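Dropping a structure here in structure tokens format, bear with me for questions.
Showing just some of the chains, left in place.
Labels for the chains are A and B, by order of writing; each one numbers its residues from 1.
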Amino acid sequence: MMWRRAMTVYRHSIEVMFQHCDPAGIVFYPRFFDMANEVTERFFADVVGWPFRDMHGVDRRGIPSASARLDFRAPARLGDRLDWEMHVGRLGRTSATLVYHAGCGTMAVLSGEVVIVHADLDGVRPLPWRDDVRAVLAAHQQAPVAS
Amino acid sequence: MMWRRAMTVYRHSIEVMFQHCDPAGIVFYPRFFDMANEVTERFFADVVGWPFRDMHGVDRRGIPSASARLDFRAPARLGDRLDWEMHVGRLGRTSATLVYHAGCGTMAVLSGEVVIVHADLDGVRPLPWRDDVRAVLAAHQQAPVAS
């Protein structure tokens, strides 16, 4: 038997701007990590309902990264519209693996993942996800395919 | 029999400045990739003898990244002096894996690697390393331990 849990993918488009590009005329690769963070920030504001402003300023929580990896398939250029997709891979008690794909038209540009940890800003200690946050993350989780 | 090829590690220190830090008071993780790029840029200028200025402007070559990954062990804070080390892992015909470690005092802050590809800037086609560049990369390569 094969099944796949219904998954909601979060989508956000980012246009490649002047400030993203290097003297070679393509996106300077650290800027792709800035973009990945922007996707995450929008997701927390628009979908989770926990904008960074409240997370940091009010609740004194943060989601620092434990690791970050991107594989680049094709260069992106000034003016390209990058369509980012994000879903949740592994969902831990205090962490989550965010999986990203970005493309331009039909061309794959990159894929990768960032492991975030829910932490106390003041002590930088990991903390369990709040139930409402976990529920939204779980709704965006891609389940393994079983047979 | 066990042997290990003599390896030269490249070292470069970077102080965490205001512009690297986020509202949580720690380095915003995409800035670590900026720093990794700075280490690479210095290495090419100071050790390889092929500064980016000549590479891009004169020779129309570049070293775009095929993939980039960093694992973060501990947060770095404003004013921390990060001691970066870089060596070459796999050395291909047109690519190289640059391996990074950074610490602050005795504390490990991060480790990871970036795969760079030697490419024609105009066509973004991979090109074999020039012999003199390959020789320097090879001198910084860590050989596998054999028994």
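Assume contacts are C-beta pairs under 8 Å (C-beta built on N, C-alpha and C of every residue); 3 or more make two chains touch, one makes a residue touch a chain.
As the structure is a prediction and not an experimental result, all values here were calculated from the model.
Here 2 of the identical protein chains are placed; the entire complex in the file holds 4 of them.
The rule we apply is simple: only the chains that are shown with their structure count from here on.
Averaging Cα coordinates per chain places chain A and chain B 24 Å apart.
Across the complex, chain A is touched by residues 23-24, 26, 28-31, 33-34, 37, 56-57, 62, 64-72, 75, 112, 121, 124 of chain B.
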